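Some chains have been omitted; the remaining ones sit where they do in the full complex.
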Amino acid sequence: MAQENTTVQRADGRATNELRPITITRGWSKNAEGSALIEFGNTRVLCTASFTEGVPRWLKGEGKGWVTAEYAMLPRATNTRSSRESVKGKIGGRTHEISRLIGRSLRAVIDTKALGENTVVLDCDVLQADGGTRTASITGAYVALSEAIQWAKSQGILRAKAQPLTGSVSAISVGIIDGVPMLDLPYVEDVRAETDMNVVVTGDGKFVEVQGTAEGAPFDRDELNALLDLALEGTAELAAIQRQVLGES
Amino acid sequence: MAQENTTVQRADGRATNELRPITITRGWSKNAEGSALIEFGNTRVLCTASFTEGVPRWLKGEGKGWVTAEYAMLPRATNTRSSRESVKGKIGGRTHEISRLIGRSLRAVIDTKALGENTVVLDCDVLQADGGTRTASITGAYVALSEAIQWAKSQGILRAKAQPLTGSVSAISVGIIDGVPMLDLPYVEDVRAETDMNVVVTGDGKFVEVQGTAEGAPFDRDELNALLDLALEGTAELAAIQRQVLGES
């Protein structure tokens, strides 16, 4: 476990290895096969899972399913309004990048054979943004995906014994601020971070994705290790919350 | 007052002249200058008002403000998922049409001179759709707009005595189903309606917009009048709820 740095005062009074308050509301949407409203502090993301029979054309006949994701922000999720991507007529690089990350992260815990020729689309729409929207999206999308798979079993679309999920997955941001590694950065910390890392981890503590970026000075191996320690600690907590919300603990 | 048709049984047990349960949660967004989460039964729309100083270039120097609106649906707000307009790279006709309607409706109660050279953008994002999303949007956007104007006064951007709002505005759908005029149609009724009308009304009962469409057989003058009676009744109730939510009653 990463040791708490006791001399640092965070804006919201948290310890350096402490998550913000995490809330996951299952079944928030009446229309989707699976859904979760997830909150990391003031960050709020609505995650829905749309389960449909059949797969995209290029995958037909292979006996495998498909999981994909789309991420977006409401124009006034942020402090100042940004233009809608639909109005601009194109999707920005950041949106593309995060959608792809979410999709890869969830596919990492899917056995596509066990899913059969079915498709799940995960939509992660940020209703309010305060840092960590991509990690909240991944963590919430997992809950929505689990719900949708339970739904498919309840409908007889998947057999009761099918195990399309090979484990759980969650994600957290970590960063170095004024030389101190910290867990779960809100917006005010995120913009000041010298190094910023998003880590996606399975329920049994293995890495699915590690994305570290030097925003200021390049970082060395020790800093990298300190950040990974924090991230493993944070995602272990998130995995426990996911199990509890899904009634698995 | 429109007389209740006692022989008709609606799916949700309502009288023909009865609104669905209406909930308006003010200040739902921490980031926007004004916001409201509005619910007409299962229809849920997040309305935010973004107040910024200055006006678009074409309006500069005229001493007038500007109010505009954008409407959108989350892809899984509906029963089956629809493609994102940002991904398709263009906005559909329906989205355009509703955005324009919301903008016109709110501008109808704005004194642009009193607003000064300031801009308010109203974003109405449908989180869950069950009929009446455009009327819920107008009704909720009014609350968000009021909040944003109060905020501007509290910040000294508008003088305390400025009266940019000339009144309130709300909207409701009405329609004829199996020959019976009904108020506030959920999705299941909306798709069956022979005639469908959206009516936007000021707090003192005058029309801002009347949009009636024969989906099946054309309608006659009597039917038109019966629908208008219902709409005036419904919007009077909505206006009362708005006053209560805004602490004006």
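First chain written, first letter: the chains are A and B, and each begins at residue 1.
By our rule, a residue touches a chain if its C-beta (ideal position, glycine included) is under 8 Å from a C-beta of that chain, and two chains touch if they have at least 3 such contacts.
Computed from a predicted model, the values in this text were never measured in an experiment.
Summary of assembly composition: all chains derive from one sequence, 2 are present in place, and the complete complex in the structure file consists of 6 copies.
Assume only the chains that are shown with their structure count from here on.
Annotation, chain A versus chain B: rotation angle of 180 degrees from the Cα superposition, expressed as a multiple of 5.
Between the CA-based centres of chain A and chain B the separation comes to 33 Å, rounded to the whole angstrom.
Of all residues in chain A, those touching chain B in their complex are 29-32, 35, 42, 46, 48, 50, 52, 70, 72, 74-81, 84-91, 95, 121, 123, 125, 127-130.
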